[in-house]
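Of the protein chains in this complex, one is absent; all others appear in place.
Now for chain A:
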Amino acid sequence: MSEMAVLARGVYGVWLREIMRATRDRGQLIGGVSRPLIWLLILGVGLNPYFRGEVYGQVNYVIPFTYLQFLFPAVIVLNIMYTSIQFAVSVIWDREFGFLREVLVSPLPRSLILLGKVLGGATVATMHGVLVLLLARFADVNMSVQQIVTAIGLMFVLSFGLTSFGILLAARVRSFEGFGVFSNTLILPLYFTSSSVFPLDPSLSRTQAVMSYPEWLVFLVRANPITYAVDALRGVLINFNQLPPHIGLAVIAGMCVVFFVAALVDFNRS
């Protein structure tokens, strides 16, 4: 067997372990789908009357979609964020129970061990995103095969970046409890300030948007990289972009490279 094949087998082994661990645990899977159910079935339906018009020509937000359609891509991103970042718990787990030490003494380079772990986490997170697509009928989001394939590709790249980010965080948090609290205080603010649940009116200029919302909130929304990820996925799934589409793709790709390199530096140092 060539050296390349041996290394690829090593990466596959690390990837497979992550996949098996995440998918054989039915509780973890149910937990993963409970979020989209709450957001779409309860929050989406509950808030729907507040986003529809009661008088023709008068709506709160002038977007050519229903609230459920608008929310749908954001819920996919939320599911990916949770799964990707929470995946880092597995790194803490491996560290606590000595498995990481065993892997690190293997002939496999650290960069490939990290790649295997990140690929594993990204695959699981993408799968959690794909599961949300099964609720597309409920949200009245009609997708072509090409849209689905593009969306899955985008989800995977986003998952890869966020899993790397999670591993970066795990290196700084030593306990499971600490990571749980820390990740929640990070995920939810990032999600809520990503124009996921309230649209920035596309017919308004930036100055008017600042007038609609406090300037600090507009600043947070525009500075948040998740805003661009949500926007890119909205563009693919419902053909609606609030920001130039190429920016979303560039931000996701940038997140992917920056976080992976940073995680690699950290992983090599640990």
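By definition in this document, contacts are C-beta pairs under 8 Å (C-beta built on N, C-alpha and C of every residue); 3 or more make two chains touch, one makes a residue touch a chain; residues count from 1.
Heads up, the rule we're going with is that contacts and distances are computed from a predicted model.
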Protein name as given in UniProt for the chain not displayed, "ABC transmembrane type-1 domain-containing protein", "ABC-type quaternary amine transporter", "Substrate-binding periplasmic protein" or "Fe-S cluster assembly protein SufB": "Substrate-binding periplasmic protein"
Option from A:Asn48, A:Ser106 or A:Asn184 whose C-beta touches the chain left out: A:Asn48
Touch with the omitted chain, as defined above, among A:Val6, A:Leu134, A:Val149 or A:Ala250: A:Leu134
Contact residue for the chain not shown (choose from A:Tyr67, A:Phe87 or A:Phe179): A:Tyr67
Missing-chain contacts mapped onto chain A: 19-20, 23-24, 26, 29-30, 33, 37, 41, 44-45, 48-49, 51-59, 62-68, 127, 131, 134-140
